[in-house]
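Apart from one protein chain that is not included, each protein chain of the complex appears where it belongs.
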Amino acid sequence: MGDGEQHEPMNAVAETRRTMRADALARELGLELSGDGSLEITGVASLSDAGPTDLSFCRDASHGEALEASKAGAVVLPLDAEPGPRTAILSTNPALDFARAVALLCPPLRPMVGIDPRALVDADCQIHPTACIAAGVSIGRGVRIGARSVVHPNVTLYPGVVIGADCTIHAGVVIREVCELGDRVIVQPGAVIGGDGFGHVMDESGALHRVPQVGRVVIGDDVEIGANTTVDRATLSRTLLRDRVKLDNLIQIGHNSELEEDVVIAAQSGISGSTRVGRGAILMAQTGVSDHLEIGRRTFVGARAGVMRDVADHARVYGSPHMEERSWHRAMAALKRLPGLFKRVRAIERRLGLRGRDSKQGGEAGDD
Amino acid sequence: MGDGEQHEPMNAVAETRRTMRADALARELGLELSGDGSLEITGVASLSDAGPTDLSFCRDASHGEALEASKAGAVVLPLDAEPGPRTAILSTNPALDFARAVALLCPPLRPMVGIDPRALVDADCQIHPTACIAAGVSIGRGVRIGARSVVHPNVTLYPGVVIGADCTIHAGVVIREVCELGDRVIVQPGAVIGGDGFGHVMDESGALHRVPQVGRVVIGDDVEIGANTTVDRATLSRTLLRDRVKLDNLIQIGHNSELEEDVVIAAQSGISGSTRVGRGAILMAQTGVSDHLEIGRRTFVGARAGVMRDVADHARVYGSPHMEERSWHRAMAALKRLPGLFKRVRAIERRLGLRGRDSKQGGEAGDD
Partner (left out) sequence: MGDGEQHEPMNAVAETRRTMRADALARELGLELSGDGSLEITGVASLSDAGPTDLSFCRDASHGEALEASKAGAVVLPLDAEPGPRTAILSTNPALDFARAVALLCPPLRPMVGIDPRALVDADCQIHPTACIAAGVSIGRGVRIGARSVVHPNVTLYPGVVIGADCTIHAGVVIREVCELGDRVIVQPGAVIGGDGFGHVMDESGALHRVPQVGRVVIGDDVEIGANTTVDRATLSRTLLRDRVKLDNLIQIGHNSELEEDVVIAAQSGISGSTRVGRGAILMAQTGVSDHLEIGRRTFVGARAGVMRDVADHARVYGSPHMEERSWHRAMAALKRLPGLFKRVRAIERRLGLRGRDSKQGGEAGDD
C-alpha cells in the first residue's frame, strides 16, 4: 500500500478519467492561465500526492511551502499567489474551481445508455431514451424516469416511482411505491426511500396495532442522500425533502417530517417524525431531533447534540438535551471542575462547623 | 410541491387504492354510520388535507375546530362528537378504527401470486403456491415460505431460511442461512437478518481471532423490522425476537440477545450482545444498551439514554450513563446552574478568607 499505488485509480478504470490540456481546461472553467498551457493533465491529487501531470490546488497563499514542495504539474491558485514557473489556473475561489476542474477531468461512471436487457422492467413504464438502466434493476409498473438519469445495478423501484432528469441512483437503492424525486438527485448505495413510517396505536387491552403508512416521500431538485440512509414515507401525506437538502450516510428521517431548502445533515443523525427543519440549518454528525419540533432557519446543531425542544432561527445548540452554545460550554467546563467544588464546600462546612446534608453517604468519603 | 399534489399517490398507482361506499366501509368495520352512507370514499387524509371524497378522523372532541374547517367528506369520530351533516363513522377508538379503515382502503402492493420466472430459486425449496416471489429474488437450497407471503425484488434468502405465512419481505432484504421468521412478519427494505455476530478471541500474542458465528436468528409472529436494521445471528444458539417485537430503522441487535414479547425500539438504537430486554419495554430513539444486561419488563428508556447496568421492571431511565428519571431531571437542571454555583462558593470563600483548593487554576479566573 505504498504511495506508488496512489495513482492506480486513474489507471484501473480508464473511462473514469479524461486527459486535458491545461489551456483547454482553463478555457472550459473560464479562468486565466499562467505558465505552460500545453501541459497534458492526466489526474488530480492533493499538493502532497500530486505528480508532474496532476492538477492540484492551493486554498490560499498560506499554503506557500506545501506549494513549493509539491511535484504537481499544475495548480489552481488564488489570485494573490505567486505561481512561479508552474502551470497555474488563477481563481478567486480555488477550492470551488478545483472541484469544477475535477468534475471535468473525472466524469462519473455511466452504464451504457438505454435499458440493459438483463434489467427487469415492467412493460407499463415511461423511461426516457437517454436514461441508463443497468443489469439487475427491478422497475415496477407506472415508473417514470427522466432524461440522462442513471440507475445502477440491483436497484429496486416500486410501482409509481417518479425520478426526474440527470439523477444518479446507485446500486442496491430501494425506492418504494409512488415516491418522487426531482432533477439532479444523487442517491448513494443502499439508501431506502419510502419505507414504512414507525407508527402504532393502542387498543383497550394495551396491545399495539400497526398504523398503515400510505403517504409517500417527495424529494426536490439537487438533493443528495447518503449510503444506507433511510427516509420514511408519510402516514397519510408526504415526508418532504426540499431542494438542495444534503444528507450524509446512515441518517434516519422519520415519517411526515419536512426538511426545508439547503438543510445539511451529517452522518448517523436522526430526525423523528413530524418535525420541520428550517432552511439552511446544519446538523452535525450523530445528532438527534425529537418528533413534532420546529428547528429554525440557519440553526447550527453541534455534533452528538440531542434536540428535545424547538430551536429558534440562527441558534447554535450543543449537548443532549441541547443548550445554547455558551451555556453548554460553561456547563462542560464546570462539570470537569465539579469534584474540586465538593472539596471546597466540604472545607467551608468544616470551617463553619456544618455537616453536609449527604455527608453520611459513602460517596462523600471520596471528597477527603 | 403545492397541496394540489397531495392526492397524487392515489392516482399514481391505482391498484394501491380502493374506493368504497361509506356504509359498506362502516359495515366491514362493524361500526355505526351517521349521515350519507352512499358517499364513495376514494382516499384517506388528515383533517387539513382531506377532500370531499376522503375519509379522515378526529381523535377526540377537542379537535372540534379542525373538524369544522375540514373539507373531509367522511370522518371517523368519537361517540361523544357532534357529526353534524357530514358522513361519520362512530368509534370508541377513532385512531384505531381509522387505521383499520386505511388498511381496507389502501391494501399493500403485491407482486402477482406465484414465482416470477426471473426469480432465482433453488430447486429444493418449499414455496407455498399462494406466496408471491418477485423478479430478482435469490432463494437458496431448502428455503421454506408460507402461504400468502410476499418477497419483493432483489431479496436474498440464504439456504435453510424459514418464513411463515402472510409475511412481507421488502426489496433488498438479506436473510442469512437457517434463520427463521414466524407469521405476519414485516421486514422493511435493506434490513439484514442473521449477519455474523461480532466476536473475537485473543491468542497468547495478543492477536485477535474471529469466533465463527454458527447460531441463527429466530423471530416470532407479528414482528416488524425497520429499514436497514441489522439483527446478528447467535454465536452458537439463537438471537431471539419474540412475538410482536417492533423495531424501527437502523437498529442494531447484537448476537445472543433476546427481546421478549411486545418490546418496541425506536430508530438508531443498539442492543449489545447477550442482553435480555423484558416484555413490553420501550426504548426511544438513539438509545444504547450494553452487553450481558437484564432490562426489566415494561421499562422505559428515554431518547439517547445509554444503559450500562441492569434495569428493574417498570423503571424509567434517562441519560448516559442512565439514571432514574427524577434523579436525571434534577441533575440536568443543576448542571445548567452549575457555573453560578462556582461563583457563589467563591463568594463564600472570600467572606471566610478561604482560598478554593483549585483557585490557582486558570479556569478559576472564569468565575469572576
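A and B label the chains in the order they appear, each numbered from 1.
Just so we're on the same page, contacts are C-beta pairs under 8 Å (C-beta built on N, C-alpha and C of every residue); 3 or more make two chains touch, one makes a residue touch a chain.
Quantities reported herein were computed from a predicted structural model and do not represent experimental measurements.
Taking the full assembly into account, the omitted chain touches A, B.
The chain that is not drawn here is touched, among residues A:Gly35, A:Gly73, A:Gly136 or A:Gly182, by A:Gly136.
In the complete complex, the residue from A:Leu250, A:Ile271, A:Val301 or A:Met323 that touches the missing chain is A:Leu250. Only one of B:Leu77, B:Val150, B:Cys167 or B:Val192 touches the absent chain when the whole complex is considered: B:Val192. As for the chain not pictured, it touches subunit A at residues 1, 5-6, 8-9, 12-13, 15-16, 44-46, 49, 92-93, 95-96, 99-100, 102-103, 106, 108-109, 118, 134-136, 152-154, 170-172, 186, 188-190, 224, 226-228, 244, 246, 248-250, 262, 264, 266-268, 285-286, 303-304, 332, 335-336, 338-339, 341-342, 345, 348-349, 352, 354, 356-358, 361, 363, 366.
The missing chain lies against subunit B, touching residues 120, 136, 138, 141-142, 154, 156, 158-160, 162, 172, 174, 176-178, 180, 190, 192, 195-196, 198, 200-204, 207-212, 214-216, 218, 220, 228, 230, 232, 236-238, 240, 242, 250, 252, 254, 268, 270, 272, 288, 290, 306, 308, 320-321, 323, 327, 330-331, 333-335, 337-338, 340-341, 343-345, 347-348, 351-352.
Keep in mind that, in the parts below, only the chains that are shown with their structure count from here on.
Rotation angle relating subunit A to subunit B: 120°, from a CA superposition, given to the nearest 5.
Look at where the CA atoms of subunit A average out and do the same for subunit B: the two points lie 24 Å apart.
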